[in-house]
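Before I ask anything, let me first share the structure, which is written out below as structure tokens.
Apart from one protein chain that is not included, each protein chain of the complex appears where it belongs.
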Amino acid sequence: MSTLNWIYLGIVSAGIILAVLRMIIGPDITNRVIGLDVLTTITIALFVFFALIFQRYIYIDVSLVYGLLAFIGVLVIARFIERGF
Amino acid sequence: MIRKITYTIFLSIIVATLILFFVAFPFGKNKMGVGKYYLNNDIKQTGAANVVTAVTLDYRGLDTLGEVTVLFAAAAGVSILFYLIDQDKKKRERQVYPNFIVRVGSRIIFPFILLFGSYIFIHGHLTPGGGFQGGSIIASGFLLLYLAYPGERVNRKKLAVTEGLAGLTFVVFGAIGIFTGAHSFLFNFFPKGTLNMLFSAGILPILYIAIGFKVGSEFAGIIDDMMCQTVCGGEK
Amino acid sequence: MNMSLMVLLLTPFTGGILSYLGGKIHRSVRYTFAILFSSLTLVELFFYYNKPVNHFVLGKMFGSVMILQINPISWLFAFIVTTISLLAIIFSVNDMEGRGGLDFYYFELMVVEGAMLGITLAGDLLTFFLFWEIMSWTSYLLIIQGGNKSIKAGYKYIIMSIIGANSMLIAIAMIYGKIHTLVFRNVAMLLAASPHGFDIAIFVLFAIGFFVEAAVMPLHTWVSDAYSEAPSSVSSVLSGVLEKIGAYGLFVLLYALFGVSLLGKLMPLRFPSPTIMYTIGWFAGISIVVSTFLAILQEDAKKLLAYSSISQIGYVVLGISIGTSLGVAGGLFHALNHAIFKSLLFFTIGAVIYRTGTRNLSELGGLIKKMPVTFTGTLFGIIALAGVPPLNGFVSKWMIYEALLQKKEVFLLILALIGSTGSFLYVYRLIHSTFLGQLPEKFKDVKEVPFLMQIPIWLLSLGTIVFGIWPGLAMNVIARGEKFFGITPIKYNLYGFPGGNGMGSLKMINISSVFIAGLIVAYIIFALGAKTHRISQYDNYAAGQVVTKDTKYNYSYGFYMFFGRVVNPVFKWSADKIYLAWARSANVFGDYMRRIYTGNLETYSSYIVVIISLVGFLILLGGKIW
Amino acid sequence: MEKASKFNRYVFTVIVLYVSWILITATTRTDELIVGIIVSLLVAIGTYDYLSIQGLRHLSLKRLWFLVIYIPYYLWQVILANFDMAYRVLAPSMPIKPGFVIVHTDLKTDSGKLALANSITLTPGTLTMDVKDDKLLVHWIYVKDRTIEGATHEICGRFEGFLKVIFG
Amino acid sequence: MRIFFGYFLLYFGAAFLFLGAFGLIRLPDLYTRMQASTKSTTLGAFSSVLGVGILMPHWFVKCLVVAFFILLTAPVSSSALMRAGYKTGVPFDKKRTVVNKGKEFFSEKKEKEEGK
Amino acid sequence: MIFYVGAFILIAVGLYAIIIKKNLVKIIIGLDLISSGTNLLIVSIGYVKGGTAPIFSHPGILPQMMVDPVPQALTLTAIVIGASELALAAAFVAILYKHYGTLDIRKVRGLKW
Partner (left out) sequence: MVNLTNPILLIAVPLFFVFLAAVIAPFSKRATKYLPPVAFLINLIITLYLIPQVAEKGVIVATTAGIKPPFAINIAVDGLGLSLAIIASLLGLIASLYNLKYITEEPQDKFNMLFLLLGTGITWMVITGDMFNLFVAFEVTSISAFGLVGFLRDKDSIEAGFKYLVMGSIGASLLLIGVVMLYAATGTLNMADIAEKIARFSFRQKLLPYSFIFTGLGIEGALFPLNAWLPDAHPAAPSSVSSILSGIMTTAAIYAIIRATVTVFNYSAITPFILLIALLTLVFGETSAFFQKDIKRMLAYSTIGQTGFFFFAFSLGSVQGMQGAFMQILNHSLSKAMLFLIAGAMITQVHSRNIDDFSGIGKKMKISSVFFAIGAFSLMGLPPFFGFWSKLTIIFATLAYTNFYTITLVVILLFMSVIEGAYFFRVMQSMFFGKLKEGTEIKEASPGLVVPFVILGIVILTLAIYPTPIIAVSKKIAVQLIHRAVYINAVLGGL
């Protein structure tokens, strides 16, 4: 059981690393932001997964809140990219 | 360049010092002092399933009052700073054509965001949420609306009244405690109810709802000010 | 009755407040209150004449009692303070007429009087210092009444005063740190028992404060500007009283604090002869000579008097520092005398300025006919100042010379004599340029000053005579004062000193008689000569040119030019310039210092980082943090 | 499509919100249900104007039925799309031929167009960038047809039928 | 069985989460990267969350809410981002891109906007 | 421990940004980094190995299993305060930009000494 969880975590972490890599290398802000976008989606899934392994139902709410705020955040950033600051 | 190196060295010294300090209190090691008391007495004293909420609103309720006050002050400060621009109605008329998908999507998501925000602060004493999170979510809903409908503004008067009333609720409910037997501010004088039920934890849900409204309206106000700087044509 | 000492102290303050408020009603109310209350102060003071020492405990501060007391010496100085203040107030009524802010001026004048009275009545250092500070800033406010230039002068004065007061404060705090009380008696006990370095430090610190106020060189630089720029009545208060307060402070320091009752016998034992007392004496001597020279060179009548004050106060300090009974008595007596004749001179010159509007000696002249009373007053003043018998200045100077002779201080004596000779030069200049010689056309219609302004002139002239002919009047107080401080007073009688004990005798009544007889003879000769034909000043013939009325043949400008050519290079290197240079370099330094406030956010935040990392570095040096 | 009456839309909003409340709280405890109706009623006051134009018409049985069928179909398309994507990403040759094309839609309502756009985004090889009137700008990772008609057929054909019913 | 299916969904999701991120690195330009990331990560998160819901039946409803939330929001943010990138002129892979009707699309719009 | 170090580095980078960076936006990002780092530090302080969130959401959970609730409450407060500061800072930067037409702090030097 726990091995399975670790493997899952490993795969997802690899994804996180790649996303962060894109955030770092850019080359422009839009590219960085899609890295961020991917990161947030992965994080939502991860939160739910943590709810599973820690057996805490309430973490799902956390993921929902996080997802919502991240979503709006990306929209705001997109707007700022498009129209300038 | 020398500056950069110098300050890197300085900052490294600070980091090193901090690390050396916290070596004495390693990560994961239990450092609880009063925290233990809260965990042990929370159910009896506050009836809130979420101990963080009990700490936030009850044991350290005065912090929370301060915190909403800080937010209030920041909102007032922001609206002071943007005051002149606010008056500049001509510029505000310039609209941006928003992305269709964003516009329609935001419109549809908005009611759910409000609902969800309310859910979060209503369940603040049961789940990790609370007034701040709920309030911020509601405010983010307003932000979304700005993205969808630049140029439209929320009703600032209603927001102001909301934040004022919410603040008054907090202060008045807190002050009632002074006049009860406990002579204590923020004394939880309501029945504690059953653990994990919606109607439990005495005045804490009420406070959290007040905070939710307050934080929501304050953030919405800040967003309104900022967006009218940028969206409504504050640019040069 | 103990309470009355407080009443005495409060009288001038009350008068100040009342005259301030009264002035809002009518100016006559203001004058009435001012004159009434300062007279009242004088009257009250006379209740303490020859009265035993009085203690009145004001209260406790920092665990030390604050005391009011009066002894003969304080009485003497209080007498100087109240008299001169009263006269200045009377003189001001006309002199200051027409200026703005008179209510405030009178308030100030009386507050200064009260503060100085407070200083003389103080029985402990705290009270002393309290009133000292009040006196400093209120007299500053008086000085700057004189208009634009006086502001600069006042600024110099207040800065030096603050420095002086602060230096005293250090001494007071050092004393307090040792014994937690500041009553003179206890302080004297402490100083008697304390190690050598400590008392010298205390002494020097106090002396700086007193030197500033007494205008002893090299801390005199505020005087010439302040006196000349301030209103005349203020100048007379400053010169007549303020400097004496400095001298009083010095006296208190030497004889009350240091408790040197042994001073009367020989040279002070606490300080081996060539040290402190001797040094002060030399300061005073140099002060006498240098400021005499400076006075000679002045074109400005009030500046001339100002420098003269520095020189005369040098005699006072010199006398006090000699340390013998005769010297101390001479110094104290000279303080009284100087107050009288210098105030007199400031009043008369003030009267001249009042009528002519200028104090530039080269513009004045020939006023003798126009202002006879003023002229007479000036004549008395300069005779007294020059130390010519039979007026008061002669007596005290004689005492000081005698004391110096006794101590065989030949060099100091020479300095004192040079000062005396020099003073002939400048007083002659003063009276000649003002009253004798050619009357400028523009002053044709000048009249004598109003009666109210003549009163102080009359009274002070009388004073120069009275204390000249009957020195015993003053010696009565001084001798009791000396006794009070443990000095055996010299023998004296109403008309002078019987002499003996290695001291020459002085009988002022004889000298005066001779003088008066001489004067009568001279008058008769003069009266006979007056029968000759008096010609107009313009009725003459100069090198084939007809002199018209607008020709100025009385060249009083550059009167002592020849002398100036000799002396000037020496005085180029003046103390004032050194202070200015210090101030300038401090200015530059401070200007650099404040540049740490660069206005750059990154610099500001870097300060934070640097500070914390320095702390961190120190901690890291120590190894383990926890 | 004319607007439904205010009350109509309000009731629709309340219903939708209440259902969502029950889903979010995931419980049928009485206290939650009571609070839920209150919250829905309150939130709907401020939001009914945003949520829908057609109001209760959305809740016709036919529309709901099509919705129920559409969802699994859509999910299946999503899965297909992802395998397609996986192939393109992982294949060493990287078989892509991207381009920006315009497609045309017959849908009239905003919500319908949004649903179409979202569906296009999550399905094979396409991503909607913007919608303007009856045209959609789509980024296509493997352009098969550059014309509007051809692209429309390729991209929208799968969904429009369903969406026309569901969103009117 | 339920556990197997749950873990299957979890791993299925994880695989696509990774794939999305991998596409993000491998693909040549912003637009193709977004194709990959949007689709793959959305499905990945969706199935991952559903997997948890199946493993914990009590939580299923809540997980469903999260899953549909992802499904609803992901395309919106992607299209906003892509439009932003396009409008600010983020370069696309010129070699591979075969057609670009964006200019046409947006210029039309601009006329319309000004006409208003 | 890594969390601690991360927190300290965030703080240090924030300070570095404020000192070195010339762009006003970067400076306020620096501010945010400092407060984020501080928040991370606070949360890390409260973590107890093997502990769970301090919520009595179902009967099996006992106080002994929980992490310290205090730092979490503190963080909540600190986050909101940090956000307030950030909002105000952003507003200041916007107005500065309006006055000076630039985001370069080297141009914003009207006041000194």
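Here the chain labels run A, B, C, D, E and F in written order, and each chain numbers its own residues starting at 1.
Following the convention adopted for this analysis, contacts are C-beta pairs under 8 Å (C-beta built on N, C-alpha and C of every residue); 3 or more make two chains touch, one makes a residue touch a chain.
It should be emphasised that the depicted structure is a prediction, and the values quoted were computed from it without experimental measurement.
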Chains still shown that are in contact with the chain withheld from the display: B, C, F
Identified contact with the non-displayed chain, of C:154, C:231, C:314 or C:440: C:154
Positions on chain B contacted by the hidden chain, ascending: 17-18, 21-22, 24-25, 31-35, 37-38, 41, 45, 58-63, 65-67, 69-70, 72-74, 76-81, 83-84, 156-158, 160-161, 163-168, 170-172, 174-175, 177-179, 182-188
Residues of chain C (touch criterion as defined above) contacting the omitted chain: 59, 61-62, 100, 126, 130-131, 133-134, 136-137, 140, 144, 147-148, 150-151, 154-155, 158-159, 162-163, 166-167, 169-170, 173-174, 176-178, 198, 201, 590-591, 593-594, 596-599, 601, 603-605, 607-608, 611-612, 615-616, 619, 622, 624-626
Residues from chain F at the interface with the omitted partner, ascending: 11, 15, 18, 24, 27-28, 31, 34-35, 38, 41-42, 45, 70-71, 74, 77-78, 81, 84-85, 88-89, 92-93, 95-96, 99-100, 108-111, 113
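The rule is simple: only the chains that are shown with their structure count from here on.
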Number of steps on the shortest touching-chain route linking chain B and chain F: 1
Which of B-D and D-E has more C-beta contact pairs: D-E
Greatest separation from chain F - chain, by CA centre: C
Chain ID, smallest distance between chain and overall C-alpha centroids: F
Chain whose Cα centroid lies at the greatest distance from that of chain B: C
Chain A and chain E: spacing of chain centres that average the CA atoms, whole Å: 12
Distance from chain F to chain D - Cα centre to Cα centre, in angstrom: 38
Cα-centroid distance, chain B relative to chain E, in whole angstrom: 30
Chain C residues counted as touching two or more neighbouring chains: 606, 609
Numbers and ranges of chain B residues touching at least 2 other chains: 7, 11, 14, 99, 101-102, 105-106, 116, 123, 127-128, 230
Which pairs of chains touch, using the document's own definition: A-B, A-E, A-F, B-C, B-D, B-E, B-F, C-F, D-E
Partner chain C, residues of chain F touching it in the complex: 15, 18-20, 27, 105, 109-113
Complex contacts: residues of chain B adjacent to chain C: 7, 10-11, 13-14, 16-17, 20-21, 23-24
Chain B - residues contacting chain A, complex: 96, 98-99, 102, 106, 113, 116, 120, 123, 127-129, 133, 136-137, 140, 143-144, 147, 230, 235
